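Other chains of the complex are left out, but the ones given are in their true place.
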């Protein structure tokens, strides 16, 4: 993976966090500032600076994977909502996000799909507002 | 969703199972024949005849979602392997599948990613054989 | 399984959802109406029209299985509460439901059992009201 010569992992991570998660991601980083500032850096560096920055899979596909995983696990509603918004940011339509969540009924059960759908509904409403 | 006029959910499911999961899916259906034949039908009808047949999300995207979910849950290795093969069938490259699995380290931890990667390695080898 | 000749899967599902989940189930279906109306149909058709409608296991036993599974998974409190109410609807006593939830301490740990018991307490109180 090639970096802009002067961009550190942290800078690249911050750039990608902004591009992908937008405000929702910024809020998480800010919330960590007093509590665990090193963890805010790790969050920027590894998931965003390392993983999302990789070529080999486009951001739209990456958000499909993240939304599916978080909905299937069913125990990370705040992060699911950040990534539903991120999905919209990188070009997924509301319909596509609903399809992903419905499909999770097959692999993680109807409750996981329902809870994912209702989480998405909140995100869609606040985006429309 | 529009059906071919004479295609039942079961027929549509069987067609899609063949297209997506190929041999791996057929083996699962066959294995259920004596034990729980109605469940073989449900498997064809709901996941394949209903969900994968839906417009609104292409099969490549659907397999990204399934691979991510199964790798993140980490308790369904046989199904993960069927869907890694299915991902190859519907146009994902090995590189893209590896990217999806690596990304799961962020959401479900490094063990989930590692176990997913090693499961993929087995599938890739048997496909190459 | 034999259907009444004119009853579709959807109709049978709606009938069983009413019988089992009552108001709680109706609310879920209504909440999906704008967001994902096809998913409301799938929810009626597969879980209720297909699975709960099957002979071979009585509804009381089916609700024992559902309450146990949802309490053990520990990530689907709304659905657990719908099915605790459903358990009462199909003939489980409060005592029996408490026994099921206590038993989950053995298989999913004390936190899962505790969270299940407190979820049940809310349902019992609103039923008694």
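Chains: A, B and C, in written order; residue numbering restarts at 1 for each.
Keep this in mind: contacts are C-beta pairs under 8 Å (C-beta built on N, C-alpha and C of every residue); 3 or more make two chains touch, one makes a residue touch a chain.
Small disclaimer: the values here were computed from a predicted structure and weren't measured.
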Oligomeric copy total, full assembly; chains in place: 3: 6
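Just so it is clear, only the chains that are shown with their structure count from here on.
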Interface residue identity across copies chain B, chain C - same or different by half: same
Rounded Å distance, chain A centre to chain B centre (Cα mean): 23
Cα-centroid distance, chain A relative to chain C, in whole angstrom: 31
Length of the line joining the C-alpha centres of chain B and chain C, rounded to whole Å: 28
Contacts with 2+ other chains: residues of chain C: 38, 42
Interfacial residue positions of chain B with respect to chain C in the complex: 1, 38, 42, 46, 50-51, 54
Chain A-facing residues of chain B, complex: 46-47, 51-52, 54, 56-57, 61-62, 64-73, 76, 79, 95-96, 98-100, 102-108
Touch list for chain C against partner chain A, complex: 28, 31-32, 35-36, 38-39, 42-43, 47, 70, 73-76, 78-79
